[in-house]
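Here's the structure we're looking at; comments come further down.
Here the complex is missing one protein chain, while the rest keep their positions.
Note that the chains are named A and B in the order they appear, and that numbering of residues resets to 1 at the start of each chain.
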Amino acid sequence: MRGGAVAVVATALARPLSSLALNASGGAGRKALLWGLLAAPFLTPVILVGYAWFNFSLSLVHHPAWNEAFYALLLVFKLAPVAVLVMCFAPTHLTREAIHCRRLARGGGGLRDGLMFFIHGPALKSFVAGALVFFFAFGEFDMARLMNVDTWTAKLFDAQAGGLPIVESLRLVALPLAVEAALLLATMLLLFAGKGAPHLGGEKPRPLGPFGRGLCGLYLVAAVAVVTAIPLVIVLRGTLAGFSAIRFETLRDDVLTSVLYAAAGAAGAFGLSAWFTRRTAKSVWSKGRFVAAFLMSVPGLLGGLVLGLLLLGLFQVRPLLALRDTPVPVVLALMLLFLAFAMVLRALMDRARGAEGLHSAKMLLRAPERELRRSGAGLVWEMRTRTLLLVAALLFFWAYFEVAASSLLAPVGHTPVFVQLYNQMHYGRTAALSSMVCIVMIVPVIAAALVTAAGRAWVGWSGHG
Amino acid sequence: MDSILWELEGVTLRGTALPRLEGVSVEIRAGVTAVLGPSGAGKTSLLDLLVEFERPDAGTVSRRFDVGSHAMPVYWAPQSGGLWPHLNAREHLLRVMRGPGGVVEADRILALFDLADKAAAYPDEMSQGQRSRLSVARALAADPVVLVMDEPLVHVDTAQALRLWDVLRRTLSERGTSLVFATHSPETVLAEADRVIAIRDGRLLYEGPVEELYRRPPSRELAECLGEANWLEPSESRLWLGVERNEPACVRPEQLAVAPAQNGPIKVKSSRFKGGIAEVDLVHEPSGAVRKFFHRPSSNGLHAGDRVALKLLAMLLAVMLAGCGGSGDPAMKVRKENSWQLPPDGVMMPGPRSVAVGPQDETVIVDMKGRVFVSAENGTILRWWRMPETANGRPEGVVVMKDGRIAISDTHYHRVLFFDAEGKPVGSFGKEGRESGEFIFPVGITQDEHGFLYVCEYGSNDRVQKFTPEGKFVLSFGSPGTGPGQFERPSGMVAHGGKVYVADAMNNRISVFSDDGKFLGDLGRPERQKFHFPYDLRLAPDGAFYVVEYGASRVSKLSLDGTLLGRYGAPGEGEGQFRTPWGIAVNSKGRIIVADTGNHRIVELTP
Partner (left out) sequence: MKSQGSSRLAGPARPSAFLRWFLPVVFAVFFATASGCGGSGGERLVVYCTHDAAFSQQILDAFEKKTGIKTVPVFDSEATKSLGLSERLIREKDAPRCDVFWNNELLGTLDLADRGMLEPYKGTGWQRIPAEWKDDDGRWTGFGARLRLVIVNVPKFREAHGAEAQSPLDAVVARVLNGDLSDAAIAKPLYGTTLTHYALLWQELGPAGLKAWHADCRKRGLREVNGNGAVKDLVAEGACAFGFTDADDYFEATDDGKAVDMAPVRVGGKVICIPNTVAVIKGTKRLDAAKKLADYLASEEAELAMANSKSRQIPLGPVDETKLSEDVRRVKALAAPAYPLKTLGKARAECLAWLKGEYLK
C-alpha cells in the first residue's frame, strides 16, 4: 500500500521535474547543478537519512500516523529522482505527434483500443518509473526500522528472533516476493520487448510555466535539504575534531575490504546484466536468455537479510564449505541483490541511446591516424562508457552501503566498514564516528573519480592502439 | 576488372520471425553502388553488415580494400542519422576530421549542405531534414574510402536533394570515394549509381550494372525495380505488338509509342497522363484482352475510345530481333586483339569513355572520371590531365583537331573546351541553352576536311551544330524525334566528303546529312544493320565505317554505302567481348581502338 502510494506520488512528481530537467536553459554548469540537486537525495545513503531523522521520528512516538506520513515523505523525496530519470531517458514507442493523432481521432475505437494505446504510450514510462520506485519503497528496510515504521521487511526481521527455519522465512516473503517478481517481469518485458523498436530521440515534454518552475524549484530545495543536507550536517558535525581519534590503519584496511567487496559485487552484477542484455546491434533477445535473466534476478528481490540467510545455509553444505571463509559468499550476495536493478538500468540505457550514433563514433576507431582514433574513443567514452560507469558506480554505491547480507556473509575478520559504522551509529554519535562516516562516504566518490580518470586516460592511451 | 570492396559469402542475419538476410553472396565493387529494394527488403541490414554495425549470424563479410590516403576505411550515414546528441553540428564534423584548418573546413562543408546557420545547433534543435543533411555532411567530412549511406537525404525536399546529390557526387569524385547507398527510389538509382544490388525479402535478386538491369532485366520483378516497365510474355508480344518472340521482354515506357490507328483492333479504355510517363488501359477487341501499358506521352493525348496501335521504337525492335536470330551476320576478321587499362584513380578503376586519334597516331582517351590521357600506341601514357570541372558530370566526346588542339565536348557544362597538346586549356565555346551556339548536353564532336567542327547533343534538344574551328556558329540541323532526319540521342559523328554521318543511338541508325545540313537519308538499311545503340563511328583509312554498339557490345564494319561487312564482339569480359563500349577510333594503320567502358579497358583490334 505504502509502496504503491509512494510510487504514484513520486511518478506524478517526476513529470514536471523531468520537464524542468530536460528544458533547462543556461550553461552546462546550471544544468549540472540542476541534475545534481535532483540526484542528491537518491544518492544519500538511506541509513544516513534514517539515522539523522531517528530522533525526530522518536518525537512523533505519540503520533504514529504522522510518523508514517513523514516516512513516506522521506521515501518520496528519496525516490522521485529515480522516476525522473526514467521519465527523461526511457523512450516510448509513441511520439507526441502520435498521441496528438490519437486525440484528433477521438471517437473512433473502443475502450479496449484506448487502453492498448495508453499502455503503449503514456503509461509505459510511468509504469517503468513507478515500478522502479515501488521496488525501492517496497523493499526498504533500514529507514523503516530506524524510524520504527511497520513494514513487511521489519516484520520479516522480527520473525528471525530466536531462530526461524529458512523455509519458514521463505514462506513469509512469498507474497511480497510474488508481488515484486510480477512487477519485475512486467518491467523487463516492457523494456526488453521494445528493443527492436526504433529509437525515438529528441522528445521533450512541454516546458513548464513560471509557476510550475517555481514549485519545482521549491520542491528540489526541500528534498535536498531534508534528505541530504540536514542528515549530512547532523552526522558530520564534529568531523574535524574526531579525526585524531581514528585508527587509520584499521580503517584503511576495512575500507579497502569494503571497496573490494562492493567493486566485485557491482562488477559481477554489471557483467551479468551486460551478458543478459547483450545484443548484436539490433537483434532481438532470445527467450531463453530472458528467462535466465529473470530467474537470476529473483533472488535479489528477497532482500539482503533473507538472501544472506539462504547463502549462509548454502555455504554450510559440504562442497561449498571451503568457500565459506572467502569473499565469495558476500560477493555473490551483493551481485544477486543488485542484479535486478542492474538489468533494468542497462535495459533502460540501451534503449535510451542511439546505437547508430554510438557506432558512428566507433567507426572512427578504425582510422589509421591516432588523432581520429582518439576522437572516436572520446566519443565512445562520452556516449557509452561514461554512462556505463555511472551505472556501475551506482551499483557499487549500493553494494558499498549494503549491510544485512554483508554482515552475515563477510569472511571472519573482514567485515565491511559500513556494517561496522552502522552498528556503532546505534550506540550513539561520537566525533570519531562522524569522522569515520565522513571518510567512508568520501571513498566511493574518490573511487568513482579514479575510475573516471582511468577511463579518460584510456581514451588518450587508446589512440596508440 | 574493377576492384572489389567487399565480398559477402552466404551471409544470413536473423530477424524476429523471418531472417533479415538469407544466404546472400555478393561482391561489392568500387564506384557507386545502389542497394535497391522495397521497405523491409533487407537493404539496411546489408549496409549495417558492411559498416560492421551488425555481424552475420552465418557466413562472412570480408573487406578487401586498404585505407590508402583516405582518413578511414568506411564511414556511414545511417537512416536515423546516428548523430551525437551532446555535440553541435560543427562539432560533429570536427570530431571526424583530421588535420588543421578544421573549423574553416567544417563550416565550408556545413555551408555546402545549407547548414551554415546551424553550426552551433544541437541535433534536438534541428528538423529532420537538417539532421539527415548533417549526417551526410559528417560522413563526407570523415573522408573514408567508402561511404555507406542508408536512404540519404530522404527527409530533404526534392529540389534541395537534387542539389545535394550534386555536391555529394562532386565530392566523391574529387576524393575518389566509393559510395554504397540504399534507396527505394528508381530515379535515384538511375541518376547516381553505376551498379545496383537488388534485394527482396532478405534475398539477393540481382547484382550488376544499372544500365543492364534497366535494359535487360531478367524478370518482371526486377524490371519493376527500376520504375515502370511493360513486361511482355511472348504471347503478349504477339497479341499486342505483332512481334514473334521466344522470350519475355521488358519494354520501357520511352521505348513504346501508342499511335492512332484508324482500323486497328486495339481501343483505348482509359488513359492517364503522369508527367514524363503516361499510363493507358487498352482493350484488344478480337480477343477481349485488357492490359495496362506505360508509354511516352504523345503530344495530343489519348482518349477513351480512340483506336491505336502499339509501336516499338526501332532500336528495341532490333534488340528483340537480335534475341531471336541475328546470328546470320558476317564476321569481321580480327588478326590481333590486345587490351590495357587506364591507371586507377584512388580505389576506382574508371572506364574509358571516348577515344580519338591524333596526327602521330597518339590516342587521346577521356574517361569516366573526367581524366584526359594521351597515350602511345602500346598503351604507354604520355601525359594526362583532368577536366577543370567534373562535379556535374563527365565529358563524353573528344576530337584531335588538324591544328593539334584537342576539343572535348564537356557534356554536363554545356560547352566545348579546347586544350593544347600538352593539356593546357586554350579556349572554349558554348553555354547552356537551346539557341544557336548553345547546348543542352553536347556529346559527339568531329571535324571535317575544311576544319569545321560538328557537335551533336541530346537532352530534348537533340541536334547537330556546325562551328568554325574558332567556335563560331555556322548552322544547325536535325531535331528530336524518331522521324526521318530527327535524332534520339545522336552521340557520334564522322564528317567526310561533304557529308556528315550521325550515329543516332536510340533510333538505332546512322543518318546522313550534307555538310550544309540537308538530310540525305539513312546510311544503308537500318532494318538490315540491326544496330543496338550505335554510340560512335569512325571512318578507317581503307574507306570502311566502324560503328561501336553500346547495347550490343560489338563493333560493326560497314561499307561507305552502309552495307554490313562484318561484326566483332559480344557481351562479356573476355577476349572478343565488350561491355557497354562507348567510343571508337581508328588510327592511320587501320588499328581499331575501342573504349570498352563497362570492362574498364581499352581494346585494340588489328584487322
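Convention: a contact is a pair of C-beta atoms (placed from the backbone, for glycine too) under 8 Å apart; a residue touches a chain by one contact, two chains touch by 3 or more.
Note that this is a predicted model, so its numbers are computed, not measured.
Asker: Using the definition of touch stated at the top, determine which of B:Pro56, B:Gly176, B:Pro297 or B:Pro350 touches the missing chain.
Answerer: Final answer for the missing-chain contact: B:Pro56.
Asker: Quick one: which of A:Leu190, A:Ala264 or A:Met363 touches the chain that's been left out?
Answerer: Residue touching the chain left out of view: A:Ala264.
Asker: Write down which of A:Ala159, A:Leu215 or A:Leu390 is the residue touching the left-out chain.
Answerer: The missing chain is touched by A:Ala159.
Asker: Where the complex has a chain not shown, which of A:Pro81, A:Gly308, A:Gly357 or A:Pro444 is the residue touching it?
Answerer: Residue touching the absent chain, from the options given: A:Gly308.
Asker: Kindly note down the residues of chain A that lie in touch with the hidden chain.
Answerer: 54-55, 58-59, 61-62, 142, 145-146, 148, 155, 157-163, 172, 256-257, 260, 263-264, 267, 270-271, 274, 278-281, 304-305, 308-309, 312-313, 316, 321, 324-327, 331, 380-381, 384-385, 388, 403-404, 407-408, 411-415, 419-420, 422-428, 451, 454-455, 458, 462
Everything below uses one rule, namely that only the chains that are shown with their structure count from here on.
Asker: Nearest whole angstrom, what separates the Cα centre of chain A from the Cα centre of chain B?
Answerer: Result: the chain centres lie 60 Å from each other.
Asker: Using the touch rule from the top, collect the residues of chain A that touch chain B in their complex.
Answerer: Those in contact with chain B are residues 196, 198-199, 201-202, 204, 280-284, 354-357, 359-361, 363-364, 366-369, 371-372, 375, 378-379, 382-383.
Asker: Would you mind writing out the residues of chain B in touch with chain A in their complex?
Answerer: That would be residues 13-16, 48, 51-55, 57, 67, 71-76, 78-86, 95-96, 98, 123-124, 138, 142 of chain B.
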